[in-house]
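For this depiction, one protein chain was excluded, whereas all remaining protein chains were kept in their positions.
For clarity, chains are labelled A, B and C in written order, and residue numbers in each chain start from 1.
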Amino acid sequence: MSNLTYGQVTKDIIRPLFKPSLLHGLALVTAIACLSVGAYCWKLQLEQGLGVAGYEPPVMWGVYITTFVFWVGIGHAGTLISAILFLFRARWRTGVYRASEAMTIFAVLTAGLFPILHAGRCWYAYWLFPYPNQRQLWPNFKSPLVWDVFAISTYLTISAIFFYIGLIPDMAATRDKVKGFGKRVYGALCLGWRGTDNQWRHYMAAYGFFAALCTPLVISVHSVVSWDFAMSSTPGWHSTIFPPYFVAGAIFSGCAMVLTLLIPMRSLFKWEDYLTIWHFERLAQLCLLTGAILTYAYATEYFIAWYSDNPYEWGTFIYRPTGDYAWAFWLMVSCNCIFPLALWFKKVRTSLKWLFIISLIINVGMWFERFNIIATSLAHMFDPGAWVYYLPNRIEMGILVGSFGWFFMWFLLFVKVMPSVAIAEIKEGVRPPLKADEVTT
Amino acid sequence: MSKMNRRDFFRVVGVSGTAGLVACDPKSPAEQLYPYVIDPEEITPGLPTYYATVVEGCSVLAKVREGRVVHIESNPNRENAGVSPAAQASVQETYDPDRAQGPQVGGAAASWDEALGTIAAAVAANPAGTRWLGRYRTGSLQALISGFVSGLGGQNAHWEPHGHSVLANAAKIAWGSSAPPAFDMSGAEVIVSFGADFLHTWSDSGNHCAGWAQARSKDNGHIAHFTAIEPRVSNTSAKADTWLSTRPGTEAGVARALAKLVADEKGSTGAAKAYLAGVDVAAAASAAGIPEEKLKALASAIASKPSVVFPGGVTTYGSDATDLALAVLVLNQVAGNVGTSVLPDGNPLGPIHSYTEAMDAVGGAEVLFIDGLDPVFSSPSGAAQEVIAAAKLVVVFGNSMPEGMPEGTILLPPGSELETWGDHQLGHSFMALQQPAMKPLYNTRSVGDALLSLSKHSQIAPLLANGTEAVPTDDDGGSSTTDFAAADFQSFIKGRWNNMHVASGDVAPFSSAWVQALRVGGINLATTPVSAELKALPAPGAATLVDGTTLLLFSHQNLLDGRHANKAWLQEIPETLSGYTWGTWAEISPATADRLGVSNKHTLTIKSASGSIEAGVSVSKGMRDDAVAVVVGNGHKTGNRYSKDYGANPAVLVNGLRDAKSGEVAWLGTSVEIAKGAADNIMSKLNGHTDQDGRPLARASYVKDVEEAGPDAETGSLAPGLGIPLDPRIPEDSYDMYPEPEHPTYRFGMSIDLDSCTGCTSCQVACASENNIAIAGPEQHRKSRYMGWIRMDAFWEGEGDNPDVRFLPVMCQQCSHAPCEGVCPVLATYHNLDGLNAMIYNRCVGTRYCANNCPYSARRFNYHTFRWPESYNLMLNPDVSTREMGVMEKCTFCIQRIRYAKANHRANGIDVVPNDVLESLPACVSACPTGAMTFGNLKDENATVSKIASGPRAYQMLDALNTKPGVRYLTKVVHTKPVDPHHGGGHGDDHSSNDNH
Amino acid sequence: MSANVKGVFAHLDCLLTGIDRLEKAGFKDMIVAAPLPRHEIEEAIYKGEPSPVRWWTLCGGILGGSLGFILSSLTALDWPMAIPGGKPLVAIPPYIVIVFECTVLFGGIATLLGMLYYCRIPTKSMELEVCDPRFSDDHFGLVLKDVDESRREEAATILSGAGAIEVTPQPEGDAADEPTEDKEVADVE
Partner (left out) sequence: MKIILILIGLGGALLGCQMDPEPYTADEAFPKGQHILFPPAGADHVTAGHTTLGDPDYIEEQPLMFNHAIHSGAVEDGGMGMECTYCHSTARHSASAGIPSTQGCWNCHKQINPALSMNDDRNWTNPETGEVERNASGKGALETLDEYCGAEMGTPTCVNEDPIPWNRVHDLPDFSHFNHSMHVRLGADGEPRVECQECHGAMQEKMVAERVSSLLMGWCLECHQDHPSVDENYGTQSELRRAELKDCYTCHK
């Protein structure tokens, strides 16, 4: 990067903004189309009741919670990269962290829809928040679902703030580049940032603290989500390994999603200088690591189930690979444990094509991991007299598609209006202009 | 916005995810209050009134709220309390949205005068051509019918498709008695059945259930052993300790062989000796495919112990049905049961005819009256059609038009039994009085009233001889009379009862006796035993054996022969063994299923010489490889919205085969071809998996352990599975992170005896009726969305000739450490001071976490806002709210009844409700015909439930989870030693002969 | 009468030299604008004295944590008969989660407020004298506020002497361009 100069950086990164491009436009339209499909399905569901979805009691949770956990998981990589790697001073983060943070925000935004979508009477969902009312009723703070409400809303708030203050200097830079109305807008958005010594000083301090706050938050959020399952008595859920297992899975899927997003963006915006193979290889290594942890977690689950000698637990774990849901189980195993092994080879790690394919595979696999956990356990609970075989139906699938539409719509809009690579931080990585250099040359 | 309702406003903002702060308060049209014009003195708004009456042959109390019957309670004045599902569903007969609301002539509505006029004219044209084809009737109605028809010189025939004509015929041949014998198994130690579904659909099942409970109770000093000898495991033989699977058609031979063996041990005389001479035991055994020594062992058990042997039923009645019944009677005779457990009796019941007799009788009818039958539907291949078509005019007494009636048929709706007067003889010794519990909803007249007004018609009256009975002047004005001049059927009945009263020699004034009868629901009849001398018996005929696949038919547990198919509850409640609803299924053995490559997901095409049907598959361990069993009851082409076009009618498969001696339809003996059907099975099993995979859910105790156990025995298979199994190395208080919540006054609990539970579904219907449980319908059942709060699991634990099926009714267990409570984010469910696991519907947001976390899968979720069609809504219980979409619901131990009891007692200054009141408080408990359930306050150690719940057979389901449930189960008693009683049990060392005693 | 002196630098080391010399010459109250945070600048001006934002974070966290616990316990005690799953009214383990989340939430918000407060943003009118599009791109700015008539000349000279590519007001005559003593600058590596 040493051939870059500050001016070059600013120019390159602000270049793609507001330039309509066919590919981008098509993508956006497709996203909105998907969204409308989901919206229509939800309308039907609101009018006629959850019955339009394919639930088969006692499988009371299905695709919606699966997708909720999936998106929350996606939401992890962003903050991990921006916060934890910031604390670890991992330099490769600077190129990718803005985009992955945006991904986080929108993923959590998407995830947040699903508890509402899934509630039988979502018009009363606000009862889960503590607010004074004449009934003198409050939520049950002992319920993991209320923990969820707190965890998710906190996570969304904090990472949104973190994201925003990260954007401030870059929006200031954009302000100084664009003309007319845009100038006013960015001027307002960057809160009148001037980049004076005093501002930079407090800014850097605050940024550090946010990174420090986000780090435990990242870990906690998915732990809390995992407790939705681990805190229950259901065989296949009632396990102490869930928090680390879920967090690892989340980072795994998150990194995969970052790859899925950045690889096309790089070629679309000509950012080869900022998103180099070197960045992607680091991400791939992270995937490899977390994937290995995940595989280990699967194995441990089986060992514990067998070792506990608990007929219900073991029954469920036998049921997963052999029962009705064997297809889902083996799909999960191959996508999450087998295919990612290709990342051991540098050739694969450094080939964008292969990275992209594998990242897609991982995304699919991780969705099925959650489906596998939820559906199989509930379909095969304690009392055989209540065993069923649940499969999602079109409404649920429509809403799943809709959620992707929702996510990509926001993301695509974002990359067109905001600098998706951190200008200031890239500059930190560039050798500053020195008189000394010029004298010597 | 200002016109917008506050809730809606919150709903909208709720959806958009932000809690609203504004509450705008519109006026919307208020509800109206309609007081009475003149208030009836017996009705207090808000309080129920009860009327003792009889519905579907079951003596009950009808619970009435504000003039509507809302529930059918068991009648506490009868010793065998309990209500059959059909009796409870009579409420739905009353509120049937599609029933005829007045007379119809040729499908068009008509007035009673028009209809009766038309009939009178037709009858007057040729009185002797009057024919009556009716169901089995007793009491006053029977007298009136015979009086009317014979008065006109016509003929009346009474046929029940799955009735007792064969047994009646056999009893006549054997003893010359006019009625079939009654069976009392309460004292028996050995129970044998040749295919009679005596606990469910066969004859007086209510009494049989009570008898079963007694025979299986330890208090009798012994626990009876039940052997079922039939080709299929029915709901009754599912309770059998031994199932001797016979080749279809060979049962009569087996019965004779058994009789022979018993006779050889105990000796026999006269007719029996003659009858049994030359019976070849070995041949019979081999023909049936039963090891001879098993027969011998069984015979010696019968000979040495008090026993009872039941004859056959629909499944085993072939062309030699009467011979089977005869052989069984002889067997009982030689075993010395006659007079003790088999009671021939002289009380004339109503006449019963076989199919052939009935058809002959009504042949060549001028005017044909059809009463309460669906002859074309029930007759083999609809053979009755021709006879009916031959009649000039057909008059139907029924709430809807039966199948295959000719043009111009007149329909006279009799209304429901809850709206009308009547009396019925139950068994031999009880005359039940049926009084209207509510005003008729529509322009209907009971059969009796219709007949009376017909007999008064100017064209008919002259034809009828008056005053068939002389009426003593009774002390309430002599208004009552039994001749056709009776003002109405009520006074007709009153007259006959007056006669009975006088005849009984009771000196008390009749009016008081009448009032008493109204209060308790009837009077006991003096029974006159007849001589039990066997007459000379005809030689047995040959059985028709079928090569290839034999068709077995059986009556649906609740729909019986199809007459109850119009009642939504009985269609909605899963049939206990198959778990199927709203349709017709065929049972085949696993081997057959493999051979045809079908499973429960598929259908089966069943083809016979006379027709073919498609039915869903139910693979059952209790089936032979050489037979297929099809349930009768569905496949109606007419009827109401709940009976029409569900399933198929297997009667079309049955050919012209008849029972040689009685002329009854030989339901057994049709040869069929079965193949995989084209369509998929649209029914889904609602009782999940029928093998409990060795999980200790429905547990068993070995009979010896139970019989020898002291009060607090913990030996062998008796393990009081109460609470988490303790480990001596761990201090006891360290099992719980938190202490058990305290219950100051009550800890409500329930005990359920899995041994006496026959899986009759009474509790489920009672629950549906009491708690306004939604009728989800087949669409929802396809997604396993059954809304009933009690799930009846049926687990097959046994193998081969030891079926050991365990019926396990699972409802909310009201845990003290309930997994569901802690996870509810809005405290819609929580543990209250009475130990109840409260569920507040309108606080529920519908996250469904509670249901996921319930180890018993006892919670139900409203996936839609289920509603009730017009006039079904009249049967809703006003004390229970109906649930809207998105709300969780579950068993509440009938909180409304508890609340009501508490309020009543507080009003009288009693702060704690006494045990005897609590004991049968919930609807399910009070409806249970075997008394398998008990309710009460576990905090009070004197309460019955506490005593039972601490007994040696008591255990808590999934106790290892330490949820501290309030429901205690009592283990099933098995006659085969369980291998590991704590893990299911029942498997293992196969049934050996010494288990017979 | 006093006015500002403004220098625009294209090179970081020149800027640092400028800061250095001005301080030596006893100038106070200077504002440096930069397109990116450079530790050298912060060092040069604040001599490593930490930002007070951390106190806001701490207080916010403590406040949030205690609020979380008070909320969950008091609401439970408010309806004493609702016992979910046999847990006591105030069950510590489940409440830890609530406490944690509230701590982070309030801590974060407090940090944000602290930062906004000290950075004097959001604002429209702040330090317009350093308002220059180049400062967010690739130039550094150094502004001396309210330098009085007498010393303005001197300041301007120092700035241009340090290598500012543009100084307002222009010093009369070009000052002898002495080479900048090379400041050690942390390079990217």
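Basically, a residue touches a chain if its C-beta (ideal position, glycine included) is under 8 Å from a C-beta of that chain, and two chains touch if they have at least 3 such contacts.
Quick caveat, the model's predicted, so the values are computed rather than measured.
Among the residues B:Ile38, B:Ala526 or B:Ala678, only B:Ile38 touches the chain that is left out of the figure.
Residues of subunit A in contact with the chain left out of this view: 20, 22, 25-26, 28-30, 32-34, 36-41, 43-44, 46-49, 51-54, 121, 123, 133-136, 393-395, 398. Seen from subunit B, the chain kept out of the figure touches residues 3-8, 11-12, 23, 25-39, 44-47, 97, 568, 641-642, 744-745, 775-777, 779-780, 830, 832-834, 836, 838, 840-843, 864-869, 879-882, 884-885, 895-896, 899, 903, 906-907, 911.
Definition applied: only the chains that are shown with their structure count from here on.
Of the two interfaces, B-C and A-B, the higher number of touching C-beta pairs belongs to A-B.
The geometric centre of subunit A is 31 Å away from that of subunit C, both derived from CA atoms. The distance from the centre of subunit B to the centre of subunit C, with each centre set as the mean of the Cα atoms, comes to 83 Å.
Distance from the subunit A centre to the subunit B centre is 57 Å, each centre being the mean of its Cα atoms. Within subunit A, contacts with two or more other chains are made by residues 137-140, 142-143, 146.
Each of the following residues of subunit B touches two or more other chains: 819, 822-824, 827.
Residues 46, 48-51, 54-58, 60-61, 112, 115-116, 118-129, 131, 137-140, 142-146, 149, 228, 231-234, 311-312, 315, 378, 381-388 of subunit A are the ones that touch subunit B when the two sit in their complex. Residues of subunit C touching subunit B in their complex: 79, 81-88, 91. Considering their complex, residues 736, 738-741, 816-824, 827, 829-833, 964 of subunit B touch subunit C.
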